[in-house]
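Below is the structure I would like to discuss, written out as structure tokens.
A protein chain is absent from this complex, but the other protein chains hold their places.
Read from first to last, the chains carry the letters A and B; within each, the first residue is number 1.
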Amino acid sequence: MRRLGVVTDMTLREMLRRRGVLILLLALPLAFYAVRRNDSGEAIRALFLGLSWAISAAALFSASAGRAVEPRLRLSGYRSHHLYLGRLAALLVLGTGIGLPLLALVALDPAQSKVRAGGVALAMLLCVTVAAPFGLLIAAIVPRELEGTLVLLVIVGIQMVVDPAGSAAKVMPFWSSREIATYAVDHTGSGYLDRGLVHGVAFTVGLAVLVAVLSTVRLRTRSHMRFAPGR
Amino acid sequence: MLASPDVDQERRSQWLRGVLDMCVLAMVSSGESYGYRLVQAMEQAGLGPIKGGTLYPVLLRLESTGLVATDWRHGPSGPARKYYRITGAGQAALRQAMLDWQAFSSDVTAILRNGNAILQKGAEGQST
């Protein structure tokens, strides 16, 4: 557990020191929200998308920064799960840290007085839990920051444009928060909530598993190495 | 006696390289001394300025072969210095070196003086 804690701690410190990332994390969701503020539903959805995008970007940059060091950390005794779980945990902490003020904003904003705060909170949580492994996954597949950011842009762009009711939309990672937004804003029945929840949890788990597999493969002990029993 | 300035420096330093250890040994045979004083003494004796970088390795070699013994002492002025004195083995080596050098240098002097005569004598000896 200590090893996990060390990785989480250092990952968090690294991210919090990057002004650009912090500004991105706060400004992006706020800007998206502010632009659509007059339309409550769209504002909330835009907020969610901005949050998702920001967390994914943070995850991408964090993973890229740590990439060179991770093999050496393996040599010094970490297992792969310490490394990717530690990074995920740090991103969750970060996401929560950003999410709480945003939640407060929504709860206190008179323009959003008719919104179900519980739904908003749940949707934000799912934004974070999906966005974090999603960003890590992009980093694992696309090794360079610039290309990874472009991929992220494309995905988020599609997410914004795609028809939420169509089947293509359900394949997009951040669809869950849109669904729950509808539940929160339009006071619909729990169907939207349930669908969103299932989608969100499924994507969280699925993406996390993919990240785990790719990390473990990348950081595996290679087949040509033979370790003697040691001293 | 100062060193003659027009002697070829290159040759001189080659000669010096051959005899420096024995000269140093001779200098400490009369009494112990330390590095800088030896440098000054050798310059006064006509060997010209000796660099520290030349002298100290020689002293080290003399010490490691047991011809001199050393100890650190606070002299009359200033910091602790490493003093060198000759050992019994050193005295013996010095005596031998003196004999060897006298023989060698007198041979060289003879050749320099009468080299052409020696050669001709040798040639005559062969032809007859």
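The rule we apply is simple: contacts are C-beta pairs under 8 Å (C-beta built on N, C-alpha and C of every residue); 3 or more make two chains touch, one makes a residue touch a chain.
In the analysis below, contacts and distances are computed from a predicted model.
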- Query: One chain isn't displayed here; going by UniProt, is it "ATP synthase subunit a", "ABC transporter domain-containing protein", "Branched-chain amino acid transport protein" or "Ribose import ATP-binding protein RbsA"?
  - Reply: "ABC transporter domain-containing protein"
- Of A:73, A:184 or A:212, the residue in touch with the unshown chain: A:73
- Task: Just name the one of A:96, A:188 or A:221 that touches the chain not displayed here.
- Result: A:221
- Using the touch rule from the top, list residues of chain B that touch the missing partner. 34-36, 39, 51-53, 56-58, 60-61, 64, 72, 78-82
- Query: Where does chain A touch the missing chain, residue by residue?
  - Reply: 2-3, 6-7, 9-10, 13-15, 17-18, 65-66, 68-69, 71-78, 221-231
